[in-house]
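Only one protein chain is missing from this complex, and each of the others stays in its spot.
Up next is chain A:
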Amino acid sequence: MRRRPGIGGLQTAAAARDQYRLLGENVAKLRTDLMKEQLATFRSQLEEFARKHKVFSSVMNDIRKNPTFRTQFHEMCAKVGVDPLASNKGFWAELLGIGDFYYELGVQIVEICLATRPHNGGLINLQELCALLRQKRKSDREAVSEDDCLRAISKLKILGSGFEVISVGKRKLVRSVPTELNKDHNEILELAQAQGFVTVDELERRLSWTTGRATDALDTLLDEGLAMIDDGHRDGKRRYWFPCVSSISTSVVSDI
């Protein structure tokens, strides 16, 4: 005789489902616990290993001394989804001192940007910044790459101080003042990279701008302190120079 669905049957089925779920949860919890335990063991053993064999002291050395190694290290970290600079309290940062290295760079970059600001209006070419940085860190002159600068600057953004890297043509410029550069300004800076200066004529010819458009953009750049004029030419053409693209020096800092 076929069993008719009744309240008792439903209750039995529900009870069975509960049992299964409970069992499932238990198994999952067991598995996570086990994994957590294994991870903790792995980590403590890794640390133990590192301390015992001083593996990381040589890695640390390489990190501080060797820019290529540093780049490779960052690539490796990116692959496994770790940001070694996320916090200085992190496992890697603490163990490798990599955070300190970039914080130090960051401070020095801020110092250089401030010191050169009277001359360049707060916009400096990445190459020049690097050169000045190397000069400042005489002890390990070769050991700072542009990649390092960029990483250190990206960390400075957290301070909200308006540090930013902008690309103009093939070059990268580091901005330390909250100036907004529009497309026209960028094109002027790009053109200026060839000789260090531009003329209104050149802008009209190369970019097919009207005189008004060219002078407007140039006047803004002058007002922002990013450009300087040079009237000393017989052709009567005013030259607009941009200290941020044509570095006059790598020793501005030592004068200050």
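Here is the rule we go by: contacts are C-beta pairs under 8 Å (C-beta built on N, C-alpha and C of every residue); 3 or more make two chains touch, one makes a residue touch a chain; residues count from 1.
What we mean here is this: contacts and distances are computed from a predicted model.
Going by its UniProt record, the hidden chain of the complex is named "Vacuolar protein sorting-associated protein 25" among "Vacuolar protein sorting-associated protein 25", "GPI transamidase component PIG-S", "Mini-chromosome maintenance complex-binding protein" or "Signal peptidase subunit 3".
Contacts to the hidden chain, counted on chain A, fall at residues 118-119, 121, 197, 222-223, 225, 228-235, 239, 241, 243, 248-249, 251-252, 255.
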